[in-house]
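Every protein chain but one is kept in place in this view of the complex.
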Amino acid sequence: MSQPVILYPNKPEKVYLFGTCLVDLFYPEAGLAGVDLLEREGIEVIYPQDQTCCGQPAYTSGRSDEARAVAKTQLDLFPEDWPVVVPSGSCAGMMRHQYPKLFEGTEDADRALKLARRVWDLADFLVNVCQIQLTDTGEPTTIALHTSCSSRREMGVADSGPALLRQLNNVTLVEPAKVAECCGFGGSFAVRHADISGAMATDKVAALTQTGCDRFLSTDCGCLMNLAGVAKKQKMALPGEHLLSFLWHRSQPNREA
Amino acid sequence: MTSSARQTILSRLRERTSQPASQPPDFRVMNTRRWSLEDGIERFIAQQASVHGDVQRVHEPDLATAVLSRLHQAGAHRVLIAPSQGLRDALVTRAQNIDFQGYDQKVEAWQSELFHQTDAAITSCHAGLADTGSLVVIPSPEEPRLMTLAPPLHIAILPVSRLFSSWYQLITEEDWTGPMPTNTLLISGPSKTADIEQTLVYGAHGPKALTVFLVDGI
Partner (left out) sequence: MPQTLQQSHNSAINFQPQVKSALANTQLRGNFDRAMTGLMHKRTMAFADWDLEALRDLGQAIRQQSLRQLPDLLEQLERQCQANGIQVHWARDGDEACQVVTEICQQRQAKTVIKGKSMVTEEMELNAHLEQRGYTVLESDLGEYIVQMAKETPSHIIMPAIHKNTAEIAELMHTMTGVEQREDAHYLTDQARQQLREKFMQADVGISGVNFAVADSGTLCLVENEGNGRLTTTTPPCHIAVTGIEKVVPSLTDVAPLLSLLTRSATGQSITTYVNMISRPRQPDEKDGPEAVHLVLVDNGRSDIYQDEELAETLQCIRCGACMNHCPVYTRIGGHAYGTTYPGPIGQVLMPQLLGLEQTPDFASASSLCGSCGEVCPVRIPLPSLLLRLRREAVDGDRTRASTVPGHGSKRSNLESLIWAVWRLVHRRPGLYRLTTRLASQLRALSPKRLGGWTRYRSAPKLAKTTLHSAMNNRSKRQQP
């Protein structure tokens, strides 16, 4: 069936943050920026300290039992009916769209489905639930955005990144060639099929470089790590940053230029 | 062997007891492809043009002249046309240097001539389809299958009154369920290929050119 229209909730008092393990280990500043942005919107952010991983690495490796075991422990962490916001596209997709399948036919099916319906991509949440208004306090800069495949095709929120960046007056958003093509990350794919993944990532970095951007952004830590890693190895001046970190830094009113 | 194969396959298929849930087909989207007559004509011409088909709209009294001039333009000398085709007599009386003949013997008797020495064929059409710019052709004993395939130029006569919006409209209105003629064709433009590095080339194995006379007043 066709993708159903997304029905967003009203702006809540509180949200849960599911940080994801990649943000936890590699990009905590992106998670913090997300918290800062939400708090500035007047939303209290609850961060359950017992969260670990959404289970995706095992799930995409065909290890459903292990994935379910780990995912099950996450089901307990969000008892109140607040939305659960996730700063990384593929983990949001895992929880929103794959949890119902993962738990289908188990005693947790109902819980998983209820949680799934409350899961949102954080950037999308800022646009469509908070209706955030950003004021640009930064110098003029040119930015390319890489939207992850999960955000684009699984979550259907590819418009939210550009919508946020267009609010920043000094930011020129440029689009790389083949903008919708995968960067080649794909979790274990990048290791099992390193050569194909490497070829895809190398092409994506070339496309991003060709835009002449000052930096590229992504909302997915997997993509970010992948592309920044290639750029660094090739000694290319293409810094990468999480969209949320960038948004927070650019939109602080008392920020010194 | 194949009777036991038949049994094995059918009973294996019937072993599946559970049937996956699915939606019943909703054909409404097919009915959105409708055009008024004038828009349909415009679309038909544009769609044919996009695949190198040439459409000339003529009034019935001018048809023979128009067809002749197309044949002259192509330098055709030997042209296939069914004896019962209404146009035939008008063409025969007016044409010079063109030999009109019927496809009146079994292909085996003259295959090489058919493939190598006929320059054009003029055929009727069952219908035209605006959506895709297609001709619906139903070969018959007088207008056999190879007539629209072997000669390098195919000229089709299509009355405006036989223009439908889409194949779906035609199929549903004429109720194409149950037995069908030996062969039925949708033809959209001359034959073509893009198998060499995506370069579009017309005249692959069939006709190199197709001209449709869209006739008012038949």
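For clarity, chains are labelled A and B in written order, and residue numbers in each chain start from 1.
Heads up, the rule we're going with is that a residue touches a chain if its C-beta (ideal position, glycine included) is under 8 Å from a C-beta of that chain, and two chains touch if they have at least 3 such contacts.
Note that the coordinates shown come from a computational prediction; the quantities given were computed from them, not determined experimentally.
Chemist: Looking at the whole complex, which visible chains does the left-out chain touch?
Modeler: Within the full complex, the chain not displayed touches A, B.
Chemist: For the chain not shown, which residue from B:Ile9, B:Val92 or B:Ile218 touches it across the whole complex?
Modeler: Considering the complete complex, B:Ile9 is the one touching the chain left out.
Chemist: Among B:Ala49, B:Val92, B:Val107 or B:Ile218, which one touches the chain that has been omitted from the display?
Modeler: B:Val107
Chemist: Which chain B residues touch the hidden chain?
Modeler: 1-3, 5-6, 8-10, 12-16, 18-20, 22-30, 32, 47, 51, 103-107, 111-112, 115, 131-134, 139-141, 144-146, 149, 166-168, 171-172, 176-199, 201, 203-207
Chemist: So which bits of chain A touch the chain we can't see?
Modeler: Residue positions of chain A that touch the missing chain: 1-3, 17, 19, 21, 23-29, 31-32, 35, 47, 49-53, 55, 57-66, 69-70, 73, 101, 149-150, 152-154, 178, 180-182, 184-203, 225-226, 228-230, 232-233.
The criterion applied here is as follows: only the chains that are shown with their structure count from here on.
Chemist: Find the geometric centre of each of chain A and chain B from their Cα atoms only, then give the gap between the two centres in Å, rounded to an integer.
Modeler: For chain A versus chain B, the centre distance works out to 53 Å.
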